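These notes concern the structure reproduced below.
Moving on, here comes chain A:
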Amino acid sequence: MNEFFRIFIIPGGLLLLFMLLALVRLILGPTTPDRVVALDTINTLVVAGMVLVGAAYEEVIYIDVAIVYALLSYIGTLYVAKYLEERPKK
Partner candidate 1 sequence: MLGLLETGSGFWNALIWVIVVLLIGAIVYYIRNKGEQGYKKNTEQDKPFISGNPESSKEGSHVSASHIYWGFTEALRGYYNPLVKMHTGNLNDYSGWIVIIMALVLILVGVSG
Partner candidate 2 sequence: MIGNFPYVTVAVSIGCGLYILMFQKNLIKLAIGINLIESGINLFLITLGYRKGGVAPIYTQAPAGKAMVLPTPQALTLTSIVIGVATSALVLSMAMMIYKHYGTIEVDKARRLRG
Partner candidate 3 sequence: MKLMDHIPALIIAVPLLAAFLSPVVGKINKKVVGILAALALGFSLIFTIILAVKILSVGPQVYVFGAKSPSLTLPSGLKFPIRIIFQIDAMGIFMGLITALVSFLGAVYSLAFIDKNNGIDKYYSLLLLLAVSMFGMELTGDIFNFFVFLEIASMASVSLICYKGTERGEPVEAGFKYMVVSSISALMVLFAIGIFYGEYDVLNMAALASVIKYSQLDKIALGILVPVLAMKAGAVPMHMWTPDAYSEAPAPITMILVAASQASLYALFRVVFSLYNITLNTLVVGWIIIIFGLLSMFIGVTMAIIQKDIKRLMAYHAISQTGYMLLGVGVGLAVLANPIALPEYGITAMEGGIFHIMNHALYKGLLFLTAGALFYRTGTRDLDKMGGLAHSMKYTTIFFIIGAAAIAGLPPFNGFASKLLIYESVYRFNPLLSIIAMVVSILTLASFVKVFHSAFLGPQLPQFKEVKEVPQSMVLTMAVLSCLIIFFGLFPDLIVKNLVHPAVMSLIEQFKYTGIVLGGR
């Protein structure tokens, strides 16, 4: 195990474990926006975790995945938000 792995794997892993907390909100969330917020939080955590895990594996090319993830999860969020915005009120 090299230096990188030793330092970065535990923070990365912890970040990914915090997803479980967000998942609870995804299950409980009384309204739809709550669940979207949980999704957004999961995405942020995953991006940060991906950067750390990539650094831990000492694979520089892995960071590209994190960039794609950060850019595109945002689009998904926007789509849901747009749908919620246009939904006819009951």
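Here is the rule we go by: contacts are C-beta pairs under 8 Å (C-beta built on N, C-alpha and C of every residue); 3 or more make two chains touch, one makes a residue touch a chain; residues count from 1.
How these were chosen: all candidates are chains of the complex that A comes from, given by their letters.
All figures in this text were calculated on a predicted structure; none of them were measured in a lab.
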item: For chain A, as assembled in this complex, the candidate in touch from 1, 2 or 3; value: 2
item: Residues of chain A defined as touching candidate 2 within the complex; value: 2, 57-62
